[in-house]
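For this view, one protein chain was removed and the others were kept in their places.
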């Protein structure tokens, strides 16, 4: 086992405040199926944070489930989803969207992001009746390569959807990190104003499990609880999810944890840059992609657990991820050990 | 709000030992997606408890999800499921099995149980090519009306499945309560010897969430983890489920909690019988179905939250459920208040 | 092989006028995928016959396919279909509707028909979020037991659908026979005014294959051609279907053939009644259900191919079906041979 672990942001359990809240609520008697007081209050807090007072808010267990439910709820049977080739739903969810009957049209991304231009090309190429008509755009923010969408990019995609009668879905498994980028200019309000449905990820930002699924226009969520039940996404003890989001959206804990993760990534980024590492992709969020020269790869990976992202021209790109649980002193110690490697 | 709540066995959170185990594990760094040490050890404990050393064991979030995954894994696209009309999958899961493409052939139950005779009739009536061929029998143990299967009944269903090339699935959302019936004679070993796949319910027996899905012959579970991922049933922090089952299957906690629930139900049953109540259905488990005469219904239901099960000839059957969290003194106090009603 | 065959109304091929029309069109060059001149003209003729000038009209290969497409087009993923227990989709289509993800809620029929009262009960029993919410009523006219809906019954079901936000689908595999019942009072206009989608069966009324699928409000058919393509229901040589319906709806051939089938059924009915046979179910259409006393069953079935419908109290109900191809002299000869049996 390596001394350091930057493999992902879900290795640790939950933030202590969340565990305490769960322990407190565990002694109560609560309504089942997400109708408990905690889930209701968490939904209220999220609506306020999104400035979307009418929004339907549900809590589901994980990201793949949320993506699947969104496609099932928003699409007609013959409609497809347009996503960047790097989109999580395309290669990393074992054919989940397709299991719900919908094709993914994968288009080249720009820095891991779906652009309006690429989406428009996919639309042009699929107008014929025998083509899988796009019904929804899928994007992840932050993206799978750690980049974030600007306010203008989101608005441009929104506009395209309006013109073409499409739905816009934002997979926010790492939305906290995206929103907390320094000078990013995108807020929960921005996302709620642009997306037809989006998730706010808890699992990768301090919760034991759970994603909040937000539908700003509640008419689009009619029947959604029936769909959740049908696909096995409704917990009998729904308070387990509600309590966690209630805690995350009290006193700004959600943003505090995301800022912490970003700050540790920045610490790591500057440290590695200082040691001469270059990066495969620029990323202001909690995922870094340093390039390892051939002679460094092996000792680096003996030192630190991380995922290999790709190989090119003698270099290996790896992914390092920080989280709410990453301690500054761990990062510093790791950087010192790195320096010793070189 | 009523003074007492016997509405169900998932109103409370988790047993303190489980919360403590989660808090301990929360500080560790664990592998994701159910490959953590806790999930692996929990699976090992369950295999031992089932005397099924080769069994594949997975942990999923809830019962509807488990039932859906089992149907998807065990059936060919044109195969149907035979279940009792009262079966949970038939009327209480929002069309979950059908959403996976499979018809349910609902047959009359006997005391809420699927009999081999009824299953055989469904087979006879569906042999033609235009009929939805049965591929699996579904039963819940304990059943939706609180009854339990005998060893002989399970073996007879097993034999029918062998003869007809069917799979046998046991929904064990309340399996703990069934196994802990006094003199019941059915053990985890019995179930593992009869069923092709079955669940061991955690949610209704002291866990925050989670069902263990056991496949005694691992060949039937080939690809099952891909299916879980595809349907959104694989938690990034899989240890959340593993830890709970590890704790439940250490020192017999699982059985201890189920016995407690049964004992409180028995206390309630005897108390109510002593007060002159009759019962809609005999049940040795943690669900009771007393019949309320018309004049008693309203005060009874003001006193105690419970579900209405049905009405007939001036009487109302309600369901009272006890759990691992039901305190004996609460039952006694309730019985005293009941006596005062009459 | 028996001397007579009353097994069904699809044993023979197509009426000579249809074969000739196919032969003529076969030499032309036509647009593909249902956009040929014949399909367009057939749609126009059907719209006129239905007094539904805006209706979307598509042609598909068979009844099961039409039913499946209707469910997929009209329902949201969590919605179910209410049908009589005898409904063709429930037990005779190998789980077709369920393969598209939708549950069928089967309710007791009255003379093989779905009543508004039975549908209303199904709605009442499935209001909870965990229940499979009905989204559509399915009825077959004529029904599987040969009965027909009155204008009032159709209007009552229409009204129920309006109140409850449901769709009404009429499976018209034998609609011709239903519409041509003496004094029936239901016309294509009636059906088009009541149903959200319905079929006009060609296969059982003189065509080689083909059902016209009519959607009076074309907004409900948006995307329907994409769905047809997706489910393999769009013929490259769509003219094969269009030509047949063009011929059927020119000069009233469709109704002429249905009246012929009904008349032969009536001839058979009166002849059998004259011989002392009683009937399992009254039916004014091209399906008869005589009851055979035990001693008659074997010689009767040696004389005539037919389906066994059920057995009760020493009698066997069989189904005799006439068609556009049944010759009066065949019926008369059969009746004479029957008389000789007794």
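For reference, chains read A, B and C in written order, and residue numbers begin at 1 within each chain.
Convention: a contact is a pair of C-beta atoms (placed from the backbone, for glycine too) under 8 Å apart; a residue touches a chain by one contact, two chains touch by 3 or more.
No experiment lies behind these values; they were computed from the predicted model shown.
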Sole residue of A:32, A:109 or A:132 that reaches the chain not shown, by the stated touch rule: A:132
Residue, one of A:67, A:94 or A:177, that touches the chain absent here: A:94
Among C:157, C:170 or C:208, residue touching the chain not depicted: C:208
Candidates B:16, B:77 or B:274 - the one touching the absent chain: B:77
Interface with the undisplayed chain - residues on subunit A: 77-78, 80, 91-95, 98-104, 125-126, 129-133
Contacts of subunit C with the absent chain, listed as residue ranges: 5, 8, 10-14, 16, 19, 22-23, 25-32, 60-69, 93-96, 99, 203-204, 208-209, 226-227, 229-237, 239-240
Missing-chain contacts mapped onto subunit B: 33, 72-73, 76-79, 100-101, 129-130, 132-133, 223, 225-227, 229-230
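Definition applied: only the chains that are shown with their structure count from here on.
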Turning angle required so that subunit B lies on subunit C, C-alpha fit (0 to 180°, nearest 5): 180
Centroid spacing, where centroids are CA-atom means, of subunit A and subunit C in whole angstrom: 50
Intercentroid distance (Cα basis), subunit C paired with subunit B, Å: 42
Euclidean distance of C-alpha centroids - subunit A vs subunit B, Å: 34
Multi-partner residues of subunit B (at least 2 other chains): 93-95, 99
